[in-house]
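With one protein chain withheld, the remaining protein chains of the complex are depicted in position.
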Amino acid sequence: MERHDRIVEVVSKHNKRDDLWIVLNGKVYDLTDFLPNHPGGQKVLLKFAGKDASKIFNPIHPPDAIEKFLPPEKYLGPLVGEFPQEEEILTDEEELRRELIERKPPLSQIINLHDFETVARQILPPAALAYYSSAADDEVSLRENHNAYHRIFFNPKILVDVKEVDITTEFFGNKTSAPFYASATALAKLGHPDGELSIARGCGKEDIVQMISTLASCSFDEIADARVKDDQQQWFQLYVNSDRKLMEKQVKHAEERGMKGLFITVDAPSLGRREKDMKMKFDDDADVLEDADDNIDRSQGASRALSSFIDPSLSWKDIGHIRSLTKMPIVIKGVQRKEDVLLAVDHGCQGVVLSNHGGRQLDFSRAPVEVLAEVMPELRAKGLDKNFEVYVDGGIRRGTDVLKALCLGAKGVGLGRVFLYANSAYGENGVRKACQLLKDELEMNMRLLGVTKIEDLKPELLDLRSLPNRTVAVAQDNLYSNNYQPMTSVEFKPEQD
Amino acid sequence: MERHDRIVEVVSKHNKRDDLWIVLNGKVYDLTDFLPNHPGGQKVLLKFAGKDASKIFNPIHPPDAIEKFLPPEKYLGPLVGEFPQEEEILTDEEELRRELIERKPPLSQIINLHDFETVARQILPPAALAYYSSAADDEVSLRENHNAYHRIFFNPKILVDVKEVDITTEFFGNKTSAPFYASATALAKLGHPDGELSIARGCGKEDIVQMISTLASCSFDEIADARVKDDQQQWFQLYVNSDRKLMEKQVKHAEERGMKGLFITVDAPSLGRREKDMKMKFDDDADVLEDADDNIDRSQGASRALSSFIDPSLSWKDIGHIRSLTKMPIVIKGVQRKEDVLLAVDHGCQGVVLSNHGGRQLDFSRAPVEVLAEVMPELRAKGLDKNFEVYVDGGIRRGTDVLKALCLGAKGVGLGRVFLYANSAYGENGVRKACQLLKDELEMNMRLLGVTKIEDLKPELLDLRSLPNRTVAVAQDNLYSNNYQPMTSVEFKPEQD
Amino acid sequence: MERHDRIVEVVSKHNKRDDLWIVLNGKVYDLTDFLPNHPGGQKVLLKFAGKDASKIFNPIHPPDAIEKFLPPEKYLGPLVGEFPQEEEILTDEEELRRELIERKPPLSQIINLHDFETVARQILPPAALAYYSSAADDEVSLRENHNAYHRIFFNPKILVDVKEVDITTEFFGNKTSAPFYASATALAKLGHPDGELSIARGCGKEDIVQMISTLASCSFDEIADARVKDDQQQWFQLYVNSDRKLMEKQVKHAEERGMKGLFITVDAPSLGRREKDMKMKFDDDADVLEDADDNIDRSQGASRALSSFIDPSLSWKDIGHIRSLTKMPIVIKGVQRKEDVLLAVDHGCQGVVLSNHGGRQLDFSRAPVEVLAEVMPELRAKGLDKNFEVYVDGGIRRGTDVLKALCLGAKGVGLGRVFLYANSAYGENGVRKACQLLKDELEMNMRLLGVTKIEDLKPELLDLRSLPNRTVAVAQDNLYSNNYQPMTSVEFKPEQD
Partner (left out) sequence: MERHDRIVEVVSKHNKRDDLWIVLNGKVYDLTDFLPNHPGGQKVLLKFAGKDASKIFNPIHPPDAIEKFLPPEKYLGPLVGEFPQEEEILTDEEELRRELIERKPPLSQIINLHDFETVARQILPPAALAYYSSAADDEVSLRENHNAYHRIFFNPKILVDVKEVDITTEFFGNKTSAPFYASATALAKLGHPDGELSIARGCGKEDIVQMISTLASCSFDEIADARVKDDQQQWFQLYVNSDRKLMEKQVKHAEERGMKGLFITVDAPSLGRREKDMKMKFDDDADVLEDADDNIDRSQGASRALSSFIDPSLSWKDIGHIRSLTKMPIVIKGVQRKEDVLLAVDHGCQGVVLSNHGGRQLDFSRAPVEVLAEVMPELRAKGLDKNFEVYVDGGIRRGTDVLKALCLGAKGVGLGRVFLYANSAYGENGVRKACQLLKDELEMNMRLLGVTKIEDLKPELLDLRSLPNRTVAVAQDNLYSNNYQPMTSVEFKPEQD
């Protein structure tokens, strides 16, 4: 292709549905044929037809995305010249956000995991916040995940020598510094330019396992390369692609790169309705939409984007096949009933993650810790609790949450959003601080529980009686309440004039 | 009658209790004798004595109301001339409302059924909103209907091939596109000039069953005529009139017009106290009342208006008679105890609707879904769950709500207010969008539940343990709460001056 | 005593602890010796020493209070002259209150019993409101009394002929128009100048039983004289005085005046701490107290005032004696355990009122309706439910509340504050309207329950399963809640500039 074909003025004219070029990081691509297959929908491509889309492309695509999905002949060559910088006009909200970034609290003042979210909420770009924080439908399961831990209380032991407390444990036979891990989350670059890499480094330095998402915004190899020491443990989270050959390649590559576990996500045959995220799209698209037909169905934009990576026909019979592909421990992620835990055992898996995908898939799915309390007695009764590892994720914010799950019988717990928020706000140092805070809480609270080793955490240390006390109050009697005048505390003398 | 008798100036003088003419849509009527029999009470007739009442008459009466209730000789002939247009003075509230109509969100931004209500609340005339939204007494059952769904959680299955999901089902042997229907609601014209007709058209295009109310603001035939295709299903909802001959005529006419089911409402022997609606009447009447005796009992205005259509002596023995009049399936609507479900079986009915009339009748009647959870095991134990169809309505807003009812054993669910709000805000397109949204949610959530066909929805997919956890909290300790200083999140650095 | 001794200037000088005259309604009294025995405490007498105290005396003492408690020689004769009218300086609050009295809603707009309280709250003098509305300690039982009704739902019957509904019943064999009564309350004159008399007249005209308080602000005979017809039923509520002779006189007099029942209050051996009331006293006394010793214990002012009327040594053996004094049915008022109901039977009583004194005595005493649900099965099991009548009071605001109590087995229910508020806001007409509203609600809701006679109200019409679901939530997780961003409804388009 001729040089002059790739100068800005010419590229700009290939801006139609049937003649659609786009510039990414200085390279010109012809996306005309790819348009209907774009997982993120056609709209965004049409919006950037004949333009430079690097700024919106980079944070949500790993660098190898182009090569993976586009035939090489569609690369037309390097751009000649440069698109003129668009002058940025900041909204008041955006100005405030940038000011808040300047005024971010120092990391030393972060004293618990909640604080990371508080900071991130205020400095994340709105679309990133919407993507990270959103959950399915009315977000009931999202909050129930956390709330359920508040229905479990402790029966601590006293007068136990707790001078030395050891919070280390093993996952699939590999030693780790604490019984939690950074769970797989997509699109870390939306919050921090280092994306999943700073999570990898922070976890590595703290000797905490990281689970790598199929949908990470860095490429799998970049993240594997980011390990800070040879024996740093990582796991690979797998969305089973409809293209099974591609999937097989992914599994084998993961094993080659030293992944210590393969976590197959099974709770996302299609992606849940996440309305905060959906609303955000409308805002972004406001200019495009102004003249658009009001009846276009845009409600499935994000879902369809990611769904094409995920095969809805995946079933138990596929698990046997995957089992045969690798020596890595295989763990089913997204299990929500004890029957399915037993099926995982039957299919030769090494473990399960009890999870409802952070409340992002089926609303009114139950809190994983509640499912855990049902699963473990069953496994113990069947003698299956020794060689089969049960993990939980969702809603964990405190060392006491972790201890509750471990007392019930979990081998470890995963945290997802917390690491995204810590990373978004403070990068690698934030990730480390998150690990440290949680370790500190774990150690202190084990001491207060009267326990010195992870394996001594037992159900008898818990009061589970109120775990089923998930209630909905009878609707308020507004007329009666309007009339009730609350009692008042003692009053100070009035100010003198 | 002479022409000059019907000129505006003359008509205006027939404005007394014992000489009362009223103009409706250009026709002059003598309502002197009819005054005491007006279902809506005498007051409104006296207010419009000698005037043109079309504007207030049309939205709440079907066009055939006059012929049905007035002897032909009371029609005095067409008005000669025209009443002078009253200059409209808008209140601030009314001006805001009209401005909000202009600023209504585009239909594309409606992403769930709640949104229709949000829009409708702000653009409906206050009297219409009061009528639609009000419920009995303290509106406890109204909200309990919805809340009860939040006490049911799911036990979803994983690793089921859910590539193809089918949400179609059959009601009384007739195929329908989804397991929900538009329930009968009165006075749709209060919210939209097309009234029940746009609901009929929207449902027809979406292949959703519509139940036609006896008290619709369009005439029954208009609504039947509004079907968009021959096999569009409609049901007829019957308030049994004290005049049994009239009732028999209604039933036979319904059958002739192809209604696929006869739903006899039995929970309204008298109409419930709906205080929001009652308050609205006071406002409307403010000018009339200023000089009135302060002791007039107006508390039963609306109730009495509609009650005269409904026979409080209706009892089980009437059901047998109605059964003999028609071949349509007969369904008892408003059942609230399992004993009465069994009686319905005994009386040869084909089904019941478990319903408390949207919380508009007896406050503290239970949520239908709670009754459903008791009824179905009983029917199954008696082998009656196959040839007898159980429906529920009340409080449904989400696809997950529908799935919960279906897992419990409901054949289908009805939505009433949602369709009124969708129709009021966006007419036929709103009705269609409401259907589409609910279908989308159903399909997606069946997939996430691990179910591909309606008949595979089973109670074991539900966690019902907290269904009875309908609680009322011990009253707050205000003094203690006043003193408690909530924890605070991390703070950003102060702004620099 | 000489005329000049009783002129204003002279009276004013008898203003010391050991020489204390006070003027009441134009009469001069020497209260020096009475000072230590004043049930309302010495402070108020000292405040009005040498002054005219009529304005503060009249609303809280029946007219015969002086003769009853003061030896005749302490009356010194009529005042000569007149105390100069003190110029009234109104606080902003008092001006607002007087303006609100002018703007009081017309009685026709009162549509439920709650509304009376709303009006009364805003127009009552603050001290009256504090006295009426206050309850013990943290006012938990006060609100629990009402809340408990919200934990009971209905199982209504359908297809019952409810054309004719009869809400009349009998109390102790005497027919009455509805199954509720106006319970005894003290100090009605604080709210309305007619005091208990307008309650008597209003109840009489509505054929509702009134219970007359020992501590009424009108004299017993005045209230008995206020009956509007010969067979109007009244009951007498008795605080048993330490002076048993006085008590015997009261009982016999009550019988002579035709009282149809004697209700002995037993839940007030000393009066509960009512902190709103206590605080009010401080405000009133602000001027007196300014120079006073800060350590005076004023916390028991009001309690001690009324307590001296009540003998804390009252016990079961006294009941037998009282039983022998009269033929009136004897009812123990203030029973809170089923054991004591059985003791009442054993001691020859005709009934009990399950009551915690409107939450004004022991905080955390249980809601009477909850106790009722335990008592009645016990009485039925022992065959005692026929000739022994059980009443309840506390927290009743709706017809459905009454029906719940009656379904459980109560013979009737008492309302106290509601009648005080209705009377305070609208006098006799308010009392009538309160009766009418409650009757209307009863009749309508019996129809909706599928019941036509009081005796057909049965426990099976209730769902009592959540009655014990009196919960206290685990304390809120403030950090988590701070971070959660609630979902938002659809937004209207922005205003155009």
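Chains here go by letter, A, B and C, matching the order in which they are written, and residues are numbered from 1 within each.
Here is the rule we go by: a residue touches a chain if its C-beta (ideal position, glycine included) is under 8 Å from a C-beta of that chain, and two chains touch if they have at least 3 such contacts.
What you are looking at is a predicted structure, and each value in this text was computed from that prediction instead of being measured.
Q: Taking the entire complex into account, which one of A:T118, A:T400 or A:N423 touches the absent chain?
A: Of the candidates A:T118, A:T400 or A:N423, A:T400 is in touch with the missing chain.
Q: Just one of A:D138, A:E222, A:D340 or A:E428 touches the chain that is missing; which is it?
A: A:D138
Q: Which chain C residues would touch the chain omitted from the figure, given the whole complex?
A: 99-100, 103-105, 109-111, 114-115, 118-119, 122, 137-138, 140, 144, 266-267, 269-270, 272-273, 275, 278-279, 282, 289, 294-300, 312-316, 318-319, 332, 334-337, 339-340, 343, 361-366, 468-475, 477-480, 486-489
Q: What is the set of chain B residues that contact the non-displayed chain in the whole complex?
A: Residue positions of chain B that touch the missing chain: 112, 114-115, 117-118, 121, 133, 138-139, 143, 146, 150-151, 275-276, 279, 397, 466, 469, 471, 474, 477, 479-480, 482-485, 487-488.
Q: Residues of chain A in contact with the chain that isn't shown?
A: Interface with the chain not displayed, on the chain A side: 106-109, 111-112, 138-140, 142-144, 147-148, 150-163, 398, 400, 404, 429, 436-437, 440-441, 444-445, 447-449, 463, 465-466, 469-473, 476, 478-479, 482-483, 489-495.
FYI, only the chains that are shown with their structure count from here on.
Q: Among A-B or A-C, whose interface repeats B-C's (more than half the contact pairs identical)?
A: The same interface as B-C is formed by A-B.
Q: Between chain A and chain B, what is the gap in Å from one C-alpha centre to the other?
A: 42
Q: Please list all residues of chain A that touch 2 or more other chains.
A: Counting only residues that touch two or more other chains, chain A contributes 114-115, 118, 138, 275, 279, 469, 471, 474, 477, 479-480, 487-488.
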